[in-house]
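One structure follows; several queries about it will come next.
Shown here: the complex without one of its protein chains, the others still in place.
Read from first to last, the chains carry the letters A and B; within each, the first residue is number 1.
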Amino acid sequence: MMSSFFELSGVTKNFGGVQAVSKMTFSMEKGELAGLMGPNGAGKTTVFNLITGVYDPDEGSILFKGENLVPLKTFQVTARGVARTFQNLRLFQRSTVLENVMTAAQHHVPYTFVEGITHLGRWRSKEREIREKSMTLLERVGLADRAGQAAGTLPYGYQRRLEIARALALDPELLLLDEPAAGMNAEEVASLNLLIQDIHRDFALTILVIEHHMDLVMEICPHIICMNFGAKIAEGTPREIQNHPEVLKAYLGEEEDE
Amino acid sequence: MRADLRSPSSIRERGDPSLATLIQQIINGLSLGSVYALIAVGYSLVYSILLFSNFAHGGFLVIGGYICYGTLRTFGTGIWMSGALALAGAGLAAVLTERLAYRPIRERTNVTLYLLIASMGMSIVIENIFVIVAGGRFRALPPVIPTAPVNLMGMATTSAFDLLSLVSAVVFLGALQLFLSKTRWGLAIRAAAYDLRTAGLMGVNVNLLISIVFFVAGALAAVGGIFLSVRYTLYPQLGAITIKAFVAAVIGGLGSLPGAVVGSLILGLAEMLTAGFISSQMRDLVVFSMLVVTLLVKPTGLFGKSVSEKV
């Protein structure tokens, strides 16, 4: 059997006495768009943190293109082609929209330190390349006309788009989106759905989306993994998940907030 | 082994490893450490609530020292009255510092760097106010605190001063412990040290709580300041010694009060044993080396809590 593009096997993480993630196992093929669902506190963000190396799992392996990501540090995981956005937004507030993206884009367009302090050699051409690449991405997410604005002053919905643009600037192969629709109204969510599907298709990315709300994930993800209390409780197509008894039980216990 | 301090042939000036010297230096160290503890505890208390290093803490120490000196000299009040005034004055100064310099910053932003820099500025302001107003001279406090030698069961000699500062530190720290564990405000402070915002959400008047904490910190620093000014004489830069209390607090664990006490005692002992058995010059170097080692090996210190960010 051909090994999957991206695979978690038996990943477990304890914090003190609490088991945040318990024997998490699932896999994704290259180019898939999958969703990771579950009520609040289910451990979804912890899974992202484990994948990206913010935490080390107590057990289990995380294979990406055949390589185990567990022993790697966060910046090394990113270098392997994994990018993420954050539930609580982590933009560089004081920098401009363009600078935020350029900071990510520069990784694949290097020049030497000496060229940097002298502004000679490849500095000019590489900086132009970084800037153009960043502007292209900003156009993609509809932020090109706000390029010079301070990131912290953007409306909330645009800040989320900026984070996605910044993550895309890393030229990732696997994109992890952590609750990209949080705090958005129905119209914004629909627009975001379109954006995610667009970039999925145009950049040929493998995307894993965490969402707590059912609407976004159900609509665009053909493959869904559902978690509760740190463990996987269901996996399958939206239709299968919708009718799964464990899933319904997990969400019934939730407050109706929408 | 018979300790013979008076025989010239058996003494080397500093490195005499006799038991008596050891006991003396230990008591010296504990006494110095207990004074550091008074300062370090106040500093750690502020850190535990606001999560920033108040570099101006040394200023409260100096204020306490000068008020005590001033009232003793000018008004001829006894040590009890002068001490009380010094504590109150330093406590008030601390509250004022917080109100004027820290609260406006705190209310606008949660970047602790700005508070750090402001505290650095306040420290310089306070020190230099005294340089200008009181002059840079070293002043000796009137001898109201006994410094007479005391003989300890024939084993060693120490001074009444050392014993007194030890006892005072124990009394004040004990009082603080009672305050924290048995009063409502003490409970509020302990809750706030755990999570300031939540304490506020539960109805605690956060601004008043912070003022109380600063008052307590300032008062404790003042006690330390009085003892330090007897030990080293009083001068505006005396506050610089607070850096050693910072080191002690870090060794014990920033934010932990028992840690501040333990760290201070360790530091006092290390300093005095170094001064007694190696050399006086190496003393400060040992202090900073201990700081560096702590920060490299276990930055959270002996009892400190590590604050990790939520990702």
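The rule is short, and it goes like this: contacts are C-beta pairs under 8 Å (C-beta built on N, C-alpha and C of every residue); 3 or more make two chains touch, one makes a residue touch a chain.
Methods note: contacts and distances are computed from a predicted model.
Remark: of the listed names "DNA polymerase IV", "SGNH/GDSL hydrolase family protein", "Branched-chain amino acid transport system permease protein" or "peptidoglycan glycosyltransferase", the one matching the undisplayed chain in UniProt is "Branched-chain amino acid transport system permease protein". Contact with the undisplayed chain is limited, among A:G10, A:P71 or A:P110, to A:P110. Check B:A86, B:A101, B:L180 or B:A222 against the missing chain and you find that the one touching it is B:A101.
The chain omitted from view is touched by exactly one of B:T109, B:T147, B:S181 or B:T198, namely B:T109.
Between the chain not shown and the residues B:G76, B:G121 or B:P149, the one that touches is B:G121.
Interface residues of subunit B facing the missing partner chain: 47, 52-53, 100-101, 104-105, 108-109, 111-118, 120-129, 131-132, 240, 243, 246-247, 250, 254, 281, 284-285, 288-289, 291-292, 295-296, 299, 309, 311.
The omitted chain makes contact with subunit A at the following residues, 52, 54, 73-75, 78-79, 83-84, 86, 90-96, 98-99, 102-104, 106-107, 110-111, 113, 116-119, 123, 127, 130-131, 146-149, 166, 170.
The criterion applied here is as follows: only the chains that are shown with their structure count from here on.
Averaging Cα coordinates per chain places subunit A and subunit B 49 Å apart.
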